[in-house]
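Supplied in structure tokens, the structure appears directly below.
A single protein chain has been omitted from the complex, and every remaining protein chain is retained in its original position.
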Amino acid sequence: LELSELVFHAFELNGTAAFAVSGAMVALKKRMDIFGVVFIGITTALGGGIIRDVLLGYHPPKAFLSSVYIAVAAVTSALMFAVAFLLKDRYLKSEKKAESVNNIFDAVGLGAFTVTGIRTAMDAGNCGNAFLAVFLGVITGIGGGLLRDLLTGEIPVVLQKRIYAVASIVGGCAYYLLYRAGVDDTVAIFAGVALVFVIRMLSTAFRWNLPKAF
Amino acid sequence: LELSELVFHAFELNGTAAFAVSGAMVALKKRMDIFGVVFIGITTALGGGIIRDVLLGYHPPKAFLSSVYIAVAAVTSALMFAVAFLLKDRYLKSEKKAESVNNIFDAVGLGAFTVTGIRTAMDAGNCGNAFLAVFLGVITGIGGGLLRDLLTGEIPVVLQKRIYAVASIVGGCAYYLLYRAGVDDTVAIFAGVALVFVIRMLSTAFRWNLPKAF
Partner (left out) sequence: LELSELVFHAFELNGTAAFAVSGAMVALKKRMDIFGVVFIGITTALGGGIIRDVLLGYHPPKAFLSSVYIAVAAVTSALMFAVAFLLKDRYLKSEKKAESVNNIFDAVGLGAFTVTGIRTAMDAGNCGNAFLAVFLGVITGIGGGLLRDLLTGEIPVVLQKRIYAVASIVGGCAYYLLYRAGVDDTVAIFAGVALVFVIRMLSTAFRWNLPKAF
């Protein structure tokens, strides 16, 4: 059990870094200064959990109480800025590639954040409210990306392409149902994260998109 | 009294559906996928109440505790997507017309949400703070539309045209004053909702706008 908790924390930290990278990359694309890049990086990494905690009534949000996550997000974003600053054109040329590599870590993070969100919602006494639990899991997973896009003047990408929120919903429901069915928590957690991860990877590989009306 | 409460709940449910329709229509215009359409629809329908509850300290926001409103918003948005998906061009051609029909239901919803918001603020112990009560009523009424426009990359329409927020403010003040004057609650509620409705209909019919500087 201790090992599994360690692995899960590693997933979360990896997600924090991957989300910070995705935030920093969008901010760099918008030619923001170093403060903007770090601010967007941190917001992308911690924003989902902060929205969740505001909705659940945790004051201040947990993200502010553990300096590890803030530090990982800040350092990762600053590093991204430094890399772009030093490499210039070479950074711009490898942007797409970096994005698709980061996509893999991002998928692990999406899974871990979804599960953490559901757990936090249940710990706050909402065990029986499946919609709320899964919704807050999804918000923990996609909220940072929503804030990132709002703050950089983009229409949230999660509302438009690839199977992103739906991966979080499916994995989140799986975790919730397994947990409620009394399955061992470690198994439930890893099943949930794995499901999110696999759906993300498949939908990226096969360019799956949700149906559009037109 | 029981009948009047029933009627009021009908107003609220009608508002939930009308707001979901307006959210879904904007999302469809932006060519979002089915998740985006349903997400924006739900956010438009429930967003105002959620912002109000976050400001008042209801955790979790009441919207998450009654599945009826969520279900109405979700099903309505999904239906809008289905209609657009099936009709394609014919949907696009009748968009304007659908919008102006929905405008009528939307006006009832704006009135009902405004009154509910003021009542919730007063129930939370802010009876004597007229500004706070009316402000939270207006936020309950227009907050969903604000979020809809932010998430779809639009400058909030409520800040730019037609008498929308002002209808909510006037109706809200009327309800607040009548209630505080000791008038029967049912009378106060219906007066408030009716006032919002009439102002909205008149301003749409006569194309009233608030003054602009230039």
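Letters A and B mark the chains in the order given here, with residues in each chain numbered from 1 onward.
Please note the rule applied: contacts are C-beta pairs under 8 Å (C-beta built on N, C-alpha and C of every residue); 3 or more make two chains touch, one makes a residue touch a chain.
Here the structure is a predicted model, which means the values were calculated and not measured.
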| item | value |
| --- | --- |
| Among B:Leu65, B:Leu92, B:Leu132 or B:Val198, residue touching the chain not depicted | B:Leu132 |
| On subunit A, residues whose C-beta touches the chain left out of the figure | 27-28, 30-37, 39-40, 50, 54, 57, 59-61, 64-65, 67, 70, 81, 84-85, 88, 91-92, 150-153 |
| Sites on subunit B contacted by the missing partner chain, in the whole complex | 54-57, 124, 126, 129, 131-132, 135-136, 146, 150, 153-156, 159-161, 165-166, 209-214 |
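The working rule: only the chains that are shown with their structure count from here on.
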| item | value |
| --- | --- |
| Centre-of-Cα separation between subunit B and subunit A, whole angstrom | 31 |
